[in-house]
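Here the structure comes first, spelled out in structure tokens, and everything after it is commentary.
One protein chain omitted, others in place.
All chains are identified by letter, namely A, B, C, D, E, F and G, in their written order; residue positions are counted from 1 within each chain.
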Amino acid sequence: MSAEEKIVFSYPTGLTTKNTHYCPGCLHGVAHRLVAETIDELGIREKTVGMAPVGCSVLAYEYFGCDMVQASHGRAPAVATGVKRARPDLYVFSYQGDGDLASIGLAEIIHAANRGEKITVIFYNNAIYGMTGGQMAPTTLVGMKTTTTPTGRDPGERGAGNPIRMAELLATLFTPVYITRQSLLTPQDILKAKRAIKRAFQLQNTGFTFVELVGTCPTGWGMTPSESNDWAGEKMVPVFPIGVFRDTEKGI
Amino acid sequence: MSAEEKIVFSYPTGLTTKNTHYCPGCLHGVAHRLVAETIDELGIREKTVGMAPVGCSVLAYEYFGCDMVQASHGRAPAVATGVKRARPDLYVFSYQGDGDLASIGLAEIIHAANRGEKITVIFYNNAIYGMTGGQMAPTTLVGMKTTTTPTGRDPGERGAGNPIRMAELLATLFTPVYITRQSLLTPQDILKAKRAIKRAFQLQNTGFTFVELVGTCPTGWGMTPSESNDWAGEKMVPVFPIGVFRDTEKGI
Amino acid sequence: MEKLLMKGSEAIAEAAVRAGCKLFFGYPITPQNEIPEYMSKRLFQVGGAFVQAESEVAASNMIYGSAAVGERVMTSSSSPGMALKQEAISYCAGAELPVVIVNIMRGGPGLGGIQPSQSDYWQATKPGHGDFHSLVLAPASIQEAVDLVMDAFDLADQYRNPVLILADGLIGQMMEPVTFRQPTERVFDKSWAVTGCVDRKPNIVNSLFLQPQDLEDHNHKLFRKYAQMEREEVRVEEYLMDDAELAIAAYGTTARIARTAVDAARTEGIKVGLIRPITLFPFPKAAFERYVGQVKVLLDVEMSMGQMIEDVRLAVHDRIPVRFYGRVGGMVPSPGEILDQIRTLAQEVSQ
Amino acid sequence: MEKLLMKGSEAIAEAAVRAGCKLFFGYPITPQNEIPEYMSKRLFQVGGAFVQAESEVAASNMIYGSAAVGERVMTSSSSPGMALKQEAISYCAGAELPVVIVNIMRGGPGLGGIQPSQSDYWQATKPGHGDFHSLVLAPASIQEAVDLVMDAFDLADQYRNPVLILADGLIGQMMEPVTFRQPTERVFDKSWAVTGCVDRKPNIVNSLFLQPQDLEDHNHKLFRKYAQMEREEVRVEEYLMDDAELAIAAYGTTARIARTAVDAARTEGIKVGLIRPITLFPFPKAAFERYVGQVKVLLDVEMSMGQMIEDVRLAVHDRIPVRFYGRVGGMVPSPGEILDQIRTLAQEVSQ
Amino acid sequence: MGNRIEVDMDRCKGCGLCVSACPADIIELGDDINLKGYHFAVLTDAAACKACAFCGVICPDVAITVFRGLKK
Amino acid sequence: MGNRIEVDMDRCKGCGLCVSACPADIIELGDDINLKGYHFAVLTDAAACKACAFCGVICPDVAITVFRGLKK
Amino acid sequence: MQYDVIIAGFGGQGVMLIGQLLSNAAMMQGSRTVWMPSYGPEMRGGTANCTIIVSDEEIGSPVVPHPHAVIAMNRPSLDKFEPLLQPGGLLIINASLIDRKAARDDVDVIYVDANRLAEAEIGSAKSANMIMLGAYIGRTGAATPEIVKSAIAKKMVGKEKFLPANEAAIDLGMKIAAEQA
Partner (left out) sequence: MQYDVIIAGFGGQGVMLIGQLLSNAAMMQGSRTVWMPSYGPEMRGGTANCTIIVSDEEIGSPVVPHPHAVIAMNRPSLDKFEPLLQPGGLLIINASLIDRKAARDDVDVIYVDANRLAEAEIGSAKSANMIMLGAYIGRTGAATPEIVKSAIAKKMVGKEKFLPANEAAIDLGMKIAAEQA
């Protein structure tokens, strides 16, 4: 860089320099970066502990530049509870996929939210199980083909159910202080998502904070990255509307 | 009975004649009777399989006059799924307490509801763990003293959370066809609850049906039965409002 | 019979369907994802049902439900997922329900890895909580997996007990030619099932016995079944044991690998044989016991840190020294490694 | 030191607090409810925290979290609940986290009953999934429970490994006088803990090793710790063994009952002693082994269908015949029943 | 014959819910105890019974049968 | 000096998201491949770059650094 | 020397409490002791009972299949535990609630009209259990009345006003035991 120019976008120090194992175009990488930038901007890297889930983002512990704990499948909110109760002075976040959070870990996320654990949960919703090869997730759209819904998710005869909307569901609880859903599909969306994540961290020590992110899985969906982003915008966002479902401080 | 009189209220054949082990005044008995009457009235005793949970109502398998399965703690909806998927021609119900359904079994009830399992879930909400000696339940009211919230349930400093409202929570799902909350505190309430249970059974083969019943636990609460009914009416019902939260057929 | 080249996981699933399995409840986990995936296509074709459960805990309780109505049902998972099924398996055993459970093992502990392993021998054969046993079958090839799965359903029904197929990731992932035999036509009494109490008293499927004496009686009843299994269901393969002075004890894929090593050692003139338990519970004690006096050293080979070895030692009453060779964490022992072990032992013994 | 008459469960909880346990995560289940109940009062007094978890699965993952930051933490449960904790215990072992877990056993399988039992010996000592061990301590009195709980925290920290207290419902429910000793002042290195990466590289608590060779190395590392436990941590009580021709093997409450029977038999002139394993893993092999030649018959007594007996047989290399006497399902063997067994064996031996 | 209720004294646990529920105030817990040690419910004034069945409806132990007299 | 971006060719996985996101349409996937076999992104016309950083913001692999030229 | 006793009755009769007091007294006098309860929800509505052992030596089995003494507060308890009593053992029967005599003739029996006496003499129906405890220590000497009273005092910190009644109940029980000797 010469003195005649200024960097307007660069690599955050909240991330390690390790190349990720994510597929090309997978938005897990974007979500990671937003969390890392938040940690940077709040200057809390040395006070933060993150939980990596089981799922494609299991290796998140290699990518975040803070202390990390790898949690068993679905139990990151319970593990985070153990961390935060023991060390209330730390910033604690969990990063989870939809299989992890909304399927096997459904009881753990709801109870952590209901107890008002002072943690931030980053929920990457890509409507599929990426890691294990593209099986149906609780958030899979109706009609979507996956390796376990070969004829498309069928809530009728096959009884495979409808997509579960976690943000709405958690918003039926009294305790959480911040619940939002954002998307990562365009630069504009990403900037909004970033603000949401930052707000969640800022509110963390007042109660439970939750940021759902509509993401993609080009590999699991069998689409190119660009197609994936378009498809998610067209098909997922109507089912998973963007918005703030709880912000106690703002009276929402 | 002489020819000069008519029985206006008597023992349903859907119940065995076994005396229950419930404490005096415990409304589990009332809930059991309503289910049994429903089974009688619909004439489906020989086509019905019930799930007994783990909790005070674990011995429900001795009281209902139909085939019964005792399920592991919290998993009655999963067991019922196994039963109904294998034999869609049977009527299948689970009977569960709040510890069972809303604590350890939270993932199972939500996913069964979301898959639209064609079962009826009878949820006895007495805001406490009766069987194990009066510990906090997910539905315990704020400030209520239990053996694990000795200073009263404290959602603040002690992070014990707020009561979870299962009917409202399940109503965020697209799939269920009938979700209601009723109470068992007065004869009038009981008659309404009865109608709800009957409707749930009648709708069962169209989808997932759920009847939450506000009940009591005189032993766990340390009150007389009458005090318990009064207290539940005054304190619980405002937090757990009576109503129909989903009735797809009626457009609710 | 037509031969088909099939992946182990898919062959296992197909065998189950042919054995009359109508219901499958499972949850994805590598290296067994092909089983639920296959079932999600196949079962609806035969009028059955597939449910992707929300977790292993739920899946294992769903099979409990389907078994309670008397239908043939299966679930599958891999090591960490199997840990989550332990409570429900105990319930199935306690309530005497016939269920078939497939464990395609991977390395541990914890999240571990996803490569082949045999580290769940204990979890399978010495399960908790409570006193009970699953009948445990360990195939060494895809054909055997297919045959054992078909048998598993009959055994489960006969004993009203969980039957486990314990295989490693190699069996799950590799392809071999298989043929499917006709299922047996055995008919089993299911009058205990909860199918609606038409013309009979209500049936109850239950494992709770609040009176200690009742629970003790129930335990004794269960253990009479296990004793019968020990008498009647033991399966074992012996290979070149007639004149063996050395013997290898190994199960599953490890046993195949060991056989390659045994063949190689035989060409060097080493009198070594192989005892391969096919049932891990009931353990083929007699097959080992009878070589006390003949075999000078046993080499137990496992893809774990030494779990089956205890059963081997108990079977020979510690009268044959039992050595151990194990690879873990997804490392698969090679024939060469085992051959080296055999050579060393042969030398030792000849001295 | 003041003596207090305390219920086992409460004494265990108090001992934990005195040992510096700051966090407890648990879920109600009989017969151990008094532990979480006590902790819900006590921990907030010492600046710690109590959470009634939503399930045993959650509780066992919460202790994983607290242990990861280096705090002393405990959970407790009973048999079916322990089955649900198996996955997380394997994670704790895999990630090398020091946790203390109390199992107040009840009868099984399935829902079983709530009365005392020892049916989780296997679940505790031969756990799955993956190759690992918890260090398992089995108290026979409330005083010993208190002492072992305090030791458990040190052992957990020293080995960075789960330590289990395995007791039956009697230990959980009965009252005895206890005194609490001062905790040791041992300081343990916790530089691995995730406490915020001030002036150091980020720490990672993890059990995933995708490369088989790495996972195998990790397994070997863990097993070096277990080998050290086998060398250094074995605990056992021997009672009247000097001249014993018969011996009883029993742990926990069963061992106390057996001692009463041994005393009675001694008054009849029968030379019988008692070997009581206090650590179940590492199992006190040597304590048994050394009586090969002296003891003519061993009687293994359990409140289960015969689980520890395998370790006893292995320990004596099957060179002493090992007989079994067990009661299950909540039935507690009486001293008289055991005495009858001893008498029969004495007669047999003298013939 | 008038209206009346029959209380199955062996089932009754003396919880008193029927006592509170009875609009005519004609049920009370008696002095006698049953085998389990409970003071079971008794009807004090059959003449005042309206056969509304509230007692039966609220009884958790289904201990009450309610009869309506057909001729008065 | 003008605006520009730098693509870390070893990090880039050639997903093309930056290509779609660039409002000036001046990024494309080149012909060369990197060590992992991906056709990495290249800037075709620095002069047209507005330094809006959209490419950087959307890149899942944080492979792009965006520079704004201070004097034109 | 080992004393052991099973104390049994309905839930609300305070059998667990007097068992703990006895065990506490034993501890305070330097004996070894165990208190072991029946437990579990299935006890609900049934009988509750506890076993107390007091001994000079280390206590082996906490389970006593054939106790030296039984305190039966109600009829089901008498029916259940009388047959288990050791020959020559001591049976203390709450005559207020139990309408039969002892069936065994090889044991020592004390009949205590505990509920009636508690109301009539002590002025508190709740003291029936204390009278029974008094009778037990009076006859066996498992603990001295003084030490039992201090065990009570220790338990009642904050509720000292009930102390005199309880002490009187112990004395009354002792007296009855002495009278029926």
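In this section, contacts are C-beta pairs under 8 Å (C-beta built on N, C-alpha and C of every residue); 3 or more make two chains touch, one makes a residue touch a chain.
Everything numeric here is computed off the predicted structure, so don't read it as measured data.
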- Message: From the list A:27, A:131, A:184 or A:232, pick the residue that touches the absent chain.
- Response: A:131
- Touching the left-out chain: which of C:169, C:196, C:212 or C:284? C:169
- In terms of residues, what is the contact footprint of the unshown chain on subunit C? 3, 5, 30-31, 114-115, 169-170, 173-177, 253, 256-261, 263, 332, 334-336
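As a working rule, only the chains that are shown with their structure count from here on.
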- Task: In contact with subunit F and with subunit G at once: which chains are those? Just list them.
- Result: none
- Message: Comparing chain centres built from Cα atoms against the global Cα centre, which chain wins on proximity?
- Response: D
- Distance from the CA centroid of subunit A to that of subunit G, rounded to the nearest Å? 63
- Query: Counting in whole Å, what is the centre-to-centre distance of subunit D and subunit F, each centre being its mean C-alpha position?
  - Reply: 60
- How many angstrom between the C-alpha centroids of subunit G and subunit D? 34
- Task: Two or more other chains in contact with one residue: find those residues in subunit F.
- Result: none
- Item | Per-residue multi-chain contacts in subunit A, two or more chains | 58, 70, 72, 85, 103-104, 106-107, 111, 115, 138, 159-160
